[in-house]
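First comes the structure, then the notes that go with it.
Only one protein chain is missing; all other protein chains are in place.
Note that the chains are named A, B and C in the order they appear, and that numbering of residues resets to 1 at the start of each chain.
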Amino acid sequence: MTTQTPLLSVEDLTVAFGENRVVENLSFTVEAGQTVAVVGESGSGKSMTSLSIMRLTDNLGAHFKSGKIMFEGRDLAQATQKEMRSIRGNEIAMIFQEPMTSLNPVFTVGDQISEAILLHENVSRAVAEDKVRQLLEMVRLPDAANLMKRYPHQLSGGMRQRAMIAMALACRPKLLIADEPTTALDVTIQAQILTIMRDLQRELGMGMIFITHDMGVVAEMADHVVVMWKGRKVEEGPVREIFANPQHPYTRTLLSAVPRLGSMKGERLPKRRPLTVLEDGQPKVVGEERVQDTVRTDEPLLSVEDMLVRFDIRKNFFGKVTHRLSAVSKVSFDVYPGETLALVGESGSGKSTIGRTIQQLQRAQSGVIRVRGKSFADMSSAELFKMRQEVQYIFQDPFASLDPRKTVGFSIAEPIHTHGLIGDRKQVTKRVHELLERVGLPSAVASRYPHEFSGGQRQRICIARALASNPKLIIADEALSALDVSIQAQIINLFMDLQADLGLSYLFISHDLAVVEQMSHRVAVLYLGQIMEMGSRQQIFEQTSHPYTKRLLSAVPIADPAFDRAEIRIEGEIPNPVRRVGDEPAILGHDEISPGHFVARGA
Amino acid sequence: MATYLFKRILQAIFVVIVITLFVSYAVRLTGDPAVMMFAGGGGSMSEADLERVRAALGTDKPFYLQYFEFLKGLVTFDLGRSFAGGAPVSGLIAAAAPSTLKLAFVSMLVSIVMSIPLGIWAAVSRGKAADQMIRIFSLVGVSFPNFWLATMLVLLFSIALGLLPPSGMGSFESYIMPTLTMGIILTATNVRLVRTAMLETLQSQYVMVARAKGLSESKVLYKHALRNCAIPLITYFGLQFGGMLGGLVVIEKVFSWPGLGTLAFDAVNARDYPVLQAVITVLALLIVAVNLIVDIAYGLVDPRIRLE
Amino acid sequence: EGTVTVSVPQDPASWDPIDTFLVAWAAVATNIYDGLTYRGPDMEIVPGLAESWEELDDGKRIRFKLRQNVKFHNGEEFNAEAVKFTFDRLLGDEGAKGPQRSNYTSIESVEIIDPFTVDFKLNAPDPVLLTKLAGYGAMIVPPKYVQEQGEAFNLNPVGTGAFKFVSYNPKVDIKLEANPDYWGGAPKISELNYRFISEPSTAVAELQAGRIDIVVPPTIPIAMIPVIEGASNLEVVSVPGPTVDALRFNTRDGITTDLKVRQAIIMSVDRATIVEAILAGQASEIVSFQSALSFGHDPELQGLPYDPEGAKKLLAEAGIPQGAPLQIDIRSNDASMNEVAQVIVSYLQAVGLNPTIKPYETSTLISDIIPQGKTGAMFQQKWGGWTFDYDNTAYAMYHTGEQWNPYGNDPELDRLLESQRPLTDRNEREKVLKEIGKYVADQALELPLYNTNAIYGVSKRVKNFVAAPDNRLKLNEITVE
Partner (left out) sequence: MATTTARRSRFYNLEFIIGASLTAIICFGVLFSEVLFPGGATKVDLAARLTAPFTNWTHPFGTDPLGRDVLARVLAGGKVSLLVGVVSVIGAVLLGVVLGLVAGYYRGFWDMLLMRFADIQLALPFILLAMTFVAIVGPSLTNTIILLIVSEWVKYARLVRGQVLTLREREFVLSARAIGVTNWRIIFQHLLPNLLGPVIVLMTLNVANNILLESSLTFLGLGIDPSTPSWGGMLADGRTYLQTAWWVSVFPGLAILLTVLGLNLLGDWLRDSLDPSGRSSRP
């Protein structure tokens, strides 16, 4: 683009833990105003590269074996931590991959964002807070003024991620490193956020390193693409070229695995697709294609009736609640054996809350949850215990859901031990190794601890853990979001195979509509804690009725840089789920417009 | 909040009743205040003399009556008079409590001010010279008893250097050695506790994020990391503070500090029931208050903890 | 002129003469109050507020001529009324609440003869009464003031003494100032402060730091004497005091019921070495349970010698097997006794016994273990004997039924003890007391140890200091630089 020296140039960078090199001889440059997308296999060192640029690897115990990180004429690899401090946040900002664990649990969201502003800009506290509010509104967080005073654990995954984004953008950096910034966002908000980032880039001439697995996002955002594989850069080039003419076999494998929305048009049922894998250095298609006709509609496995979950947000001194947040308002649905029900919807619309409530990690104010027709309230403790084996929940945040002091092998074996599924120790170990391999990890990692993995690896560990207990129903909360598309495809096939073989059901919570389209039998669209539309996948994707569903589908990024879409800007009031007590939101009724296709009335 | 506080107040009453009942009963097992009155001088002490004194003290009555008397006194704010000397108990407490509280507060402050930076320093320089030095200091602090350390300080500052008064409570200088002694002893443990607690949080991702924001190292450590490991620290500081109220006897004796510890100790020795019961009641209330504050602080420090 | 600060080991908590028996009270109050008689450091009974006295009715009445023109610190006049009031109070309801009364029960009534003459009418002759009138409960108090103040008198003492009360901080200090109108002449110093310092090393440190001028016994531990002696501005002044230590025997149960065993135990302990090595010579051996100053002390009385071989023989005769156990109960907070007891253990081990030491919290030992007869074979008895009269000690120790005598019931001893009490003839009484001493020694009722000195630590800026054996330092004569 420009001929002047690049904003950032990474030269021959090698990062290692002890002797284990996680990034090897990596070189690339970022110009001011340019977006470099880094894509690649999960665990290929993308996050390590970004942490290295920030020099945060020091505190992890990693060290540089070689290389330079030139930023504005300085070599950051040689800079002292003190020098780095003036650069971090101010000149280079970073959005971390796992928003759940990246926010400090004991400070309010507002506090954590304003901190950066106060530090780098010479403004008063009031001004900073005002700025925080604007930032939060910009990333479309509802009720920004009050949200500032809430703590991270009271936010949904996507809300936390947006808080992280606001934090990184707060100081208008010269270089923004975004490590999977939109994994937890629904497509409409994702589109909005991407627009903001582009605006800001234009305005400030900001350079951007964009790490993502979503090829659609790459196509929309990137100028230049770096492809990483096993710690190395395998290919690099302008975005159109990479998409149009991928050279390296890995790149080709990756691109061929990208799920495309609309590719299933006309199909009644989900379909297992053959997998593109890299074999002997060449992409190869393996496995058969199969229509996933597994649903048995005799008796629902799980049935949720009128689930209502409200959180107390504010209380007065006497402990009387004044404000409540309606996270889930009278939601009802069934999941049949062998069925995949996808739960999609806006970030913060209550998807995780539904999952957690089914798992009894959250108390519902009202509603009945039945498993095989028996409500929880009527279950004996033995039945409840059995239920915990049959219903597994994959947490949205894999890192936080793993005990930091237990090896992943222990964590995976835990459900087996708990439910006494396998008696013999050796067999248990074997099973753990087998599970790890099924999710694409070498069995040797069983003895490692959670912090030693990449984001995507941890997610797969959680999947393996859920599978370990031979469940009947898996509630997968964004379980594939941190995986690169080829691994993702592999896991999808794993899920579908298990469904075909064992009749598993899934409550599949996801923002990735292409995956939803491919995988699910039925889809429920959630908005502000209520179901807007529910029906078979064909009904939802081809006879879309509700305006919110339509908006959602139109916002899905297309994995083709040549496709030029008008920028999406959602304006206007952000709906606020927090209401005064007594002013609860209206519960919408549903119309059945065709058999099994429900649409909320009057929205 | 209000209901919570109300519940805790009811619980406090329970605590006070149980503890005073126990203490009142227990001290009566181990000696007779009437005899203690005659001790010290060479008076003859016939059974009749003892009866007479017991009647005057009221210790001839059955235990439950004595205890009810005491409870009545608590409710009517009349704590009676000391067996030794007949001074009003409330006066003695009013005189002694502030001195102990002052000593405890300042010692606690000294210890917190010393242990947090030192502990954090040790944590970040783990395994290096600074860490080892702090470790040795802390071990000296726990290995030698408080009277030993106190005497050493007195020998150094009062006798060798002539800088500070060896004992007594009064001027600013008189606070230095007692609080320093207590401070060193408390710090010895706290510093190690802070270090361990910090080590655990320093690994967290949010500490890394805080660094990524460009926050100064001290902000990262003192704000983000410290607050996250504050729970065990607050707990232990609370315990220490509570423990100190009852456990300052030795320091108070060595420095002739007229506090609750001395009052309790002398009361035990003289089997001065009214004073003892009152001191214990005051202690119990203070400790209930400290623990309540600690429990409330949990919720403030970590919003995920709910008061129940 | 000048200020003198004295450390006393304890706060008596009340300054009312009838409330307490503590030596610490006397150490201070001697300067505030006067009794009818006065006993100075030389132990002679001399006139105090009474200028003279005579015994009437075979010792059953004593007539005191009172000093005139004496005023209490509050301006009240001292006269016969005051004396009568004082003793009526002591022997009446007020006194019934305190321990002091029991010392004065020989007084039946006090009669005013004229404004400056009173008669003490006694139930029976009391040879020690004049001594007792020099201390504690017999201190004369101002009637009007006491009636006005009621309980508050405890904290605001007024007497006729050389110093006037200024202020009192419980557990901290009491401050006095010179009484310029003192009948014995104005004190030479203007202010006199007492600080209550219970910790010996603290008191010594204060002395070393020059913030205290006099440390009153029994504070200074033997171990710290070299420290004071080593300081150029300090000195140790010690005089034989009234305090005696003994290990008494349990004559009711166990091997010590056997006289031979008791004698053997006495013979196995080398008390001379203990006094020299452990007590640094600040004590003297005793044969009977009294100090050399005590009335009734018999310098001729010979105790059993240090003779471990003889002891072994006696033990063998008594049929005591090797390694026979023996428990010695001591006060846990008595540092000297802790060391002495351990030495005694090693002496007893040398003759084939196997003693153990059991330390007790002092209050428990003296108010429970001893009176209830729950001791081991031997138990520590420490006795202050402030009257310096063997009767005061011996009666409490050996008379059947006394609190301090849980084991003995020897009619012969009871007879001896009772027989001396009514005797007004000093010589005759002394003879009986000596006889008691000898009898007790023959019966080997205790292992007599030593009579410790009253050890004062004094700053050299204090002049004219005369150590009082009984801690009752009257400081009107001292001066300071």
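The working rule: contacts are C-beta pairs under 8 Å (C-beta built on N, C-alpha and C of every residue); 3 or more make two chains touch, one makes a residue touch a chain.
Treat the numbers as computed from the prediction; the structure is a model and nothing was measured.
Colleague: Shown chains touched by the missing chain?
Modeller: Result: the unshown chain touches A, B, C.
Colleague: With respect to the chain omitted from the figure, which of C:V287, C:A324 or C:I357 is a touching residue?
Modeller: C:I357
Colleague: Tell me which residue among A:H419, A:R438, A:R551 or A:R579 touches the hidden chain in the full complex.
Modeller: Final answer for the missing-chain contact: A:H419.
Colleague: Which residue, C:V227, C:V269, C:L315 or C:M378, contacts the hidden chain when the whole complex is considered?
Modeller: Spelled out, the listed residue whose C-beta touches the missing chain is C:V227.
Colleague: Who touches the missing chain here, C:A96, C:V128 or C:V345?
Modeller: C:V345
Colleague: Of the listed residues B:V89, B:V209, B:A225 or B:I280, which contacts the missing chain in the full complex?
Modeller: The single option touching the absent chain is B:I280.
Colleague: Would you write out the residues of chain C that touch the absent chain, in ascending order?
Modeller: 200-201, 221, 223-224, 226-227, 273, 277-278, 332-333, 335, 338-339, 341-343, 345-346, 356-362, 364-365
Colleague: Need a quick check: the contact residues on chain B for the chain that isn't drawn.
Modeller: Residues of chain B in contact with the hidden chain: 11-12, 14-15, 18-19, 22-23, 26-27, 29-30, 126-127, 135-136, 138-140, 142-145, 147-148, 151-152, 155, 188-189, 192-193, 195-197, 199-200, 202-203, 231-232, 234-236, 238-239, 242-243, 246-247, 249-250, 261, 264-265, 268, 276, 280, 283-284, 286-288, 291, 294-295, 298, 302, 304-305, 308.
Colleague: Which residue numbers on chain A touch the omitted chain?
Modeller: Given the touch definition above, chain A has residues 17-20, 58-61, 63, 100, 153, 359-361, 385, 387-389, 392-393, 395, 397, 400-407, 414-415, 418-419, 444, 448-449, 451-452, 465, 469 touching the missing chain.
Heads up, the rule we're going with is that only the chains that are shown with their structure count from here on.
Colleague: Considering only which chains touch which, label the overall pattern as line, ring, star, complete or other.
Modeller: If you draw each chain as a dot and join those that touch, you get an open line.
Colleague: Whole-Å distance, chain A centre to chain C centre, using C-alpha means?
Modeller: Centre separation, chain A to chain C: 87 Å.
Colleague: List, in ascending order, every residue of chain B touching at least 2 other chains.
Modeller: none
Colleague: Mind listing the chain C positions that touch chain B in their complex?
Modeller: So the residues of chain C touching chain B come out as 11-14, 16, 19-23, 96-103, 136, 151, 154-155, 169-172, 195-199, 201-202, 205-206, 208-209, 211, 361-364, 366-368, 371, 383-387, 392-393, 395-396, 401-404.
Colleague: Can you tell me which positions in chain A touch chain B when the two form their complex?
Modeller: Per the touch definition, chain A meets chain B at residues 51, 54, 56, 59-60, 81, 85-90, 93-94, 96, 98, 101-107, 115-116, 119-120, 151, 153, 164, 167, 315, 317-319, 399, 451.
Colleague: For the complex, which residues does chain B have touching chain C?
Modeller: Residues 30-32, 35-47, 49-50, 52-53, 56-57, 81-82, 84-87, 91-92, 95-96, 151, 154-155, 158-159, 162, 165-169, 253-256, 258, 262-263, 266, 268-271.
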